[in-house]
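Yeah, one chain of the complex is gone here, protein chain that is, but the others are all in their spots.
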Amino acid sequence: MSTAGNTMTTSSAKSSVVRVQRPEADSTWYLPGIAIGLWMTGKRLVLNLVETLTGRPDRMPTVNYPEQKYEYSPRFKGNHVLTVKKDGSLRCTACMLCATNCPADCIHIIASEHDDPTVEKYPIRYEIDVLRCVFCGFCEEACPVDAIRMGPEWQTPGVNGSDFVYDIKHLAYRPQLKGGIVSVLDESERHKAGI
Amino acid sequence: MLKCTLNGREVEVKEGTTIIEAFYQNKIDIAHYCWHPGLSIAGVCRLCMVEIEGNPRLQIACNTVVTEGMKVNNQSAKVKEAVKWGLDFHLINHPLDCPICDQAGECGLQDQYMKYGQYDSEMAEAKQKKHKVVDLGPRVVLDSERCILCSRCVRFTDEVSKTNELGIFNRGDRAEIGTFNGKPLNNKYSLNTVDICPVGALTSKDFRFRQRVWFLKDAETVCTGCSTGCNIKVHYNREGLFRVKPVYNAEVNGHWMCDEGRDVYKFVNKESRLLDARVVSGGKAEHMTAFEAAKRVGEKLKGAGKSVGLVLTGSYTVEEYEAIMSYFKTEVGTDRVFHWINNPESFESFDGLLLRGDRNPNTRGLVQALQKHGFSAQWKELTEALSTGSIQTLVVAGPENQVWFPDFKVKVAELAKATRLVWMTSGKSSALDELKGEVTLIPLKSYIEKSGTFVNHAGRAQSIRPVTSIVKGALSLTEVVSAFRGEALQATEVVVGRSENEIGRGRIHNEFTLSRGAW
Amino acid sequence: MAESKYLTEHYGKPEYQTLEGYKKLGGYQVLEKALKMQPQQIIDEVKASGLRGRGGAGFATGVKWGFLPNNGEPRYLLCNADESEPGTFKDRLMMERAPHQLIEGMIISAFAIKAKKAYIYIRGEYTGPAAILEKAIAEAKAAGYIGKNVLGSGFDMELDLYIGAGAYICGEETGMISSLEGLKGQPKLKPPFPAVQGYLRKPTIVNNVETLAAVTYVIRDGAAGFRKYGTEKSAGTKLFSISGNVNKPGTYEVPLGYKLMDLINIECGGLKPGRKLKAVVPGGSSAPVINAEECERATLDYECLAQMGTMLGSGAIIVIDDSNCMVDVLSTITHFYHHESCGQCTPCREGTGWMEKIVHGIVHGEGKPGDLDLLLKIADNMKGRTICALSDAAALPVLSFVTKFRDEFEYFIREKKSKVRGGQIYAQMHA
Partner (left out) sequence: MFKLSEDGLKYVKNELTRYETKQSAIIRCLYRAQDENGGWVSPEVIQHLSEVMEIPAAQIEEVATFYTMFNKQKVGRYHVQVCCTLTCGMLGGRELTDAMMKEAGCKKTGETSPDGLFTFSKVECLGSCDTAPMLQINRDPYIESLSTEKAVQLVRDLRAKAKGH
């Protein structure tokens, strides 16, 4: 771990090159580096012990998982959620924008004709291969109708590979969602304003 | 020839060309919807406004004829403003349902808004509500709200298919395209209206919601539906082919193609193809690669003489005929080569525009090859030879599009009388699967996967190039012949898809280019 | 010079309507005189008289006749009796009181331009005048004025009546031609102009009822006699249909150049008591409105009104006094153009709808501050962008109403009620 910063001078007039001298590997003293490291961790250890004993645990950054859960920000990009309309049906119209925008190509949609002519198009198969998903949130940004969102959950263990290809039933109606998250955009308001 | 300047560039045009044709010929962008090179001038979308020197008012380019020394400009601020407002008027009553519209990605409104619009709409009033998902006929669906009333489809049914099914009913912005409800849009060229519709008003039922167009690549080839040989463009991706659209070719098919040709992609996809070779003898079936099966057949054929018969259909290329006929003539030594004509009664029929009764792309090429090699055997000689057993092995190059061979099952039964049957085809069929006796099935490449030349009814040679590969092991007839001879297979032709310079054209951003953001 | 009954000399007499009465009062004598002249002579006479189109465009009739190519193709003469411009009802009066005057004028004009077939295109709602015309044509045919070898002059001519079915757009030249051809009354692309390729792609001349009737008088009194009335550039007299807030609305024939205020105060008996003049729409609903101050200077001829930024148009004068709310008046006009746009060209089809929705919003108290500028922008970008002039006709009233009476519009948007009538306007009483 070199401690001497290397300087890169860019001489403006003539383009002379400055040779950088670095100490040879075998003659470097590593002791000071190690000492600083020990000092830092030691200080944090002592502080933690003191705080837990003196009854002020909230100052401590560590969390007692799983009894306590760390509170992530609302913009946290966790597992995907397919939002639903008021009547519980999927909001997604299978427009494939999320699949197009996804850098990992892990969203596969098959669209089909909806029998209600005002809906026209909806996905009969919507799968996200979570093992390939990088949770970048591009799909959420691409969706024009707030149909897919990155929810707050992140602890989603699974046993064999197939569990990790989430289908519509899981994405929109898994138990934690309690019947589906109703989307922000209210259907009727959209048509009333004629937008 | 007339000289005129388009946007400051000096160009020469023929007498009587309109300004928009001059722009078109010199590849200069001009905003337009209702003008179509194959239809009459409507002049209703009012987008192709240009400024002509010496004329205070903007003129529409589609109806103004070029005169000598005319200076035309469509880049001036006044024209840009006019086109911007023209687009605004098109879009104020347009339903923003791009997510559920099949035309998204190749829509005239999207493209030209990005090129000429890029404005913030000030329309906050309620939009005009019209009929959605209207069933116009067996193959076309209409959405009146998306329709910009450019009247291309109406002019098409009046001028090209001459069936007058479509009309614009009501008046003003309550106007809607439609058919009289007793007479649906079901002429043989109805899907052309879907191609020329610049927006998503008319969409094809067959392609409805099946794929997004930016996931499709396209490549030009020749339609194998009938002997007219229309130039077409096939849209495909990894999962197979999705649809077929016509390509302009002045001498052959103009801008149009028939509806039956639109299904030409269906028998090429994996689900209707023979995937691997099968040798059935003594009730036991053995699966192997096509090359292996062909080599085995080749050993039996060598020098077998007259006891071998060959049945050919008109769906193969001239090169393939040349290879297989010379092989059968010299190395097999038989002259019993038969031409299987699928529908003799309507063979010569012609519907006046494009569709011909002869449902094979290369009948003329086959007939020429037969004459060149001196084969003139008649079909009845085959039936008689089969019944007397004088033909032991029968090699059949089966039809590629079984849809247009109504007598397919009957013929299969008839040809199965031969003691040893070798059936080479690209499409699978239940009739072939149930064949008893000694049968060898060899999968062939479809016209999408091989290069070659077709000769259409008028003797015009048109070449096709490999577009993609659907069935890995399939062979073309030339490769089968080299397998018969036992030679090693040369490197299978590189699947080019389309030449380098074409990749830049059309859709830039799709899953194949893998260069995100190259928007 | 007060009202001068030139064309309308015998309109008061009921027998003028019949063939005998018309002939007794000097009818069809001009026809005999004209048939002895050379067709080109008649055209030159009309050109010299400076007679201009009375339908709305005011295009010199002689010049229009001169555009006909002599390529031997059969020619058609069409009389535009569609008269759907709001405020106009002079043609109706002429056809009811003097059908033969029109017929004689048409025969002379057809003879001049060598047209074998002539149609009168009358609007569908005029069932009364249509019946009178049908009878008059039958009488003229029986008397030998129409048909083979008219009055032994070797000129044969057919005249037929075509009934419209309710479309303002069929008042436009090529719209009428499309309607005559049995299609929807949608205007055709120009060029080619009707004089070169009109009805069934043959050379066609379309003139208004009053123009064709005036031709008889041009031939009877010669160009000089005709020019006795009117000004140098706008020769002859014109029938003006005056309506709105005047005591005696009606059709008055006055020489061109007559002062507008005289017509209103003298012939029409002025405004209702206690009312002040607010505005006048001088040439039918598509003519830009002129406010009271401009009315004082206005004289009724093509040049003066054009110079003031409006137009003589079909000579339909609508007088608006101070009891009317301009926003309410504009809402009926924008509704009219939205209803009558034929829907062929996008700027007009969508623009008329958009403007009506904006004005409709203002009248219902939902106007937004930006609406007025938006209206002006829409109107500006509709003008001159379409096949026919309906989009200009829809844009001009909006432009003139909003610019000249902007305070009323702004008041309406701000206060959600009319500056003149408060809440007492139709839209808000009958939601």
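A, B and C label the chains in the order they appear, each numbered from 1.
Keep this in mind: a contact is a pair of C-beta atoms (placed from the backbone, for glycine too) under 8 Å apart; a residue touches a chain by one contact, two chains touch by 3 or more.
The shown structure was predicted, so the numbers you read here are calculated from the model rather than taken from an experiment.
Asker: Using the whole complex, pick out the displayed chains that touch the missing one.
Answerer: Contacts of the omitted chain with visible chains: B, C.
Asker: One chain is left out of this view; which of C:51, C:167 or C:358 touches it in the full complex?
Answerer: For the chain that is not drawn, the touching residue is C:167.
Asker: Where the complex has a chain not shown, which of C:80, C:109 or C:243 is the residue touching it?
Answerer: Answer from the full complex: C:243 touches the omitted chain.
Asker: Considering the complete complex, identify which of C:127, C:153 or C:307 is in touch with the unshown chain.
Answerer: Of all options in C:127, C:153 or C:307, contact with the hidden chain holds for C:127.
Asker: Which residue from C:63, C:138, C:200 or C:306 sits in contact with the chain not drawn here?
Answerer: Result: among the candidates, C:200 touches the missing chain.
Asker: Where does subunit C touch the missing chain, residue by residue?
Answerer: 83-89, 91-92, 117, 123-128, 160, 162-168, 179-185, 200, 241-245, 249-251, 281, 285, 316, 318, 320, 324, 328-329, 332-333, 335-336, 339-340, 342, 426, 429-430
Asker: Tell me where the left-out chain touches subunit B, residue by residue.
Answerer: Contacting residues on subunit B, toward the hidden partner: 164-171, 179-183.
Note that in this section only the chains that are shown with their structure count from here on.
Asker: Building nodes from the protein chains and edges from chain pairs that touch, which of line, ring, star, complete or other describes the result?
Answerer: Contact map by chain: line.
Asker: For which chain is the distance between its Cα centroid and the global protein Cα centroid smallest?
Answerer: B
Asker: As a quick test, compute the distance in whole Å between the mean CA positions of subunit B and subunit C.
Answerer: 55
Asker: Between subunit A and subunit C, tell me the centre distance in angstrom, where each centre is the average of that chain's C-alpha atoms.
Answerer: Centre-to-centre distance between subunit A and subunit C: 71 Å.
Asker: Report the residues of subunit B in contact with subunit A in the complex, numbered from low to high.
Answerer: 96-100, 104, 124-127, 132-133, 208-210, 212, 214-215, 509, 511, 516
Asker: Can you check the complex and tell me which residues of subunit C touch subunit B?
Answerer: 167, 184, 189, 191, 338-347, 349-354, 357-358, 361, 368, 370, 374, 377, 381, 384-387
Asker: Which residues of subunit B touch subunit C once you look at their complex with the stated criterion?
Answerer: It comes out as residues 41, 43-47, 49, 57-58, 63, 81-82, 85-86, 88-90, 92-93, 122-126, 128, 148-149, 168, 170-175.
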